[in-house]
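Every protein chain of the complex appears in place save one, which is left out.
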Amino acid sequence: MDDRLISIQKEDFSIEDAVTLVKKASNGTGAVVAFLGAARDFSKGERIAGLEFEHYPGMAEVMLKDIRDRALRNFNIIEMAILHRVGAIRTGENIVLIAASAAHRNDAFMACEWAITELKRTTPIWKRETTDKGEVWVSETP
Amino acid sequence: MDDRLISIQKEDFSIEDAVTLVKKASNGTGAVVAFLGAARDFSKGERIAGLEFEHYPGMAEVMLKDIRDRALRNFNIIEMAILHRVGAIRTGENIVLIAASAAHRNDAFMACEWAITELKRTTPIWKRETTDKGEVWVSETP
Amino acid sequence: MITVRFFAMLKGLAKADTHHYELNSAITVDELKAMLKRDFPGLRDVLDSRSILISINQEFASKDAIVKDNDEVGLLPPFSGG
Partner (left out) sequence: MITVRFFAMLKGLAKADTHHYELNSAITVDELKAMLKRDFPGLRDVLDSRSILISINQEFASKDAIVKDNDEVGLLPPFSGG
């Protein structure tokens, strides 16, 4: 597996690079679907001044690899990349990117949508929101 | 409407720029979903040496604008970009990019998937495949 | 004068990109199709097959739509973009 396909990192990622990486995994790629999660200015009516993401180093990366493995087994896709940032993230900045390549678009859409839901469900990453009321660890996965 | 949101062009596009453009349309963007269509090496068992796309200048751009307008009306999205290349395209190259931004990912996924289906159905663009057997205009929209 | 534009495979069948007609009066799309079948034998089968959409001034038009002087008519084979 190409090391660049799975990453938890402080710095921002390149969407172009991730999409191109999964596209070029095969000459048979006809479609790439990418999901980008970004930091919103409001959440449940509260203005968000900033976010802080924490993860379980080691375990979180293993869970992301496991999501990719299961996506490759269960969907008719060619490749999948999953990148997640941690540390301080400001409004408008990128948080997470999932890119799936396939011969046909339907498979890429399904795998990408499944993978972000699965990431939220299974990966030990936690978000702290800073609002006017202070800092709060978010305890649900919408 | 930002001119860069709708384009039919010979040259390649930047995925990063298009995704960032729809993301930055609002500070409320929490998700961007992008669909990239690329030129496959095989189609229905035939090796593809190259593609050529032709469009109805003027009408094709109007139909893409119309898809964006209807997406903004019918889905809970913030912005949509639709870029399509024409002219000669080689295996592995980008063909079409659709990017939709929304507060929540489900709306972005739905709008993006709808828009590419609608593009194939309504936009006067035609693909010619060059295979070992010669050049063939493709007459179905998969 | 009206301009008829052929696209994609229709250019090959018509052996032309465009064609012009001088009209004495407005006609329907169906009447224009009959003229095209008379003047372009290569288009006969495909125009009979109903797979060709028609545009007038770059908007989709029905077979009963009226074509009048200065109009641009497009003959659009099945789309294959995306």
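Quick notes on this one:
Which chain is which? They are A, B and C, in the order written, and residues in each are numbered from 1.
Everything that follows uses one rule, which is that contacts are C-beta pairs under 8 Å (C-beta built on N, C-alpha and C of every residue); 3 or more make two chains touch, one makes a residue touch a chain.
Computed from a predicted structure; not experimentally measured.
The hidden chain, counted over the whole complex, makes contact with A. Set against the missing chain, the residues A:5, A:32 or A:116 yield one that touches it, A:116. Seen from chain A, the chain kept out of the figure touches residues 37, 53-56, 58-60, 62, 84, 95-96, 116, 119-128, 137-141.
To be clear about the criterion, only the chains that are shown with their structure count from here on.
Among the remaining chains, the Cα-based centre furthest from that of chain B is the centre of C. With centres taken as mean Cα positions, chain B sits 23 Å from chain A.
Centre-to-centre spacing of chain A and chain C amounts to 49 Å, using the average Cα coordinate of each chain. Under the contact definition stated at the top, not a single residue of chain C touches 2 or more other chains. Residues of chain B in contact with at least two other chains: 37, 116.
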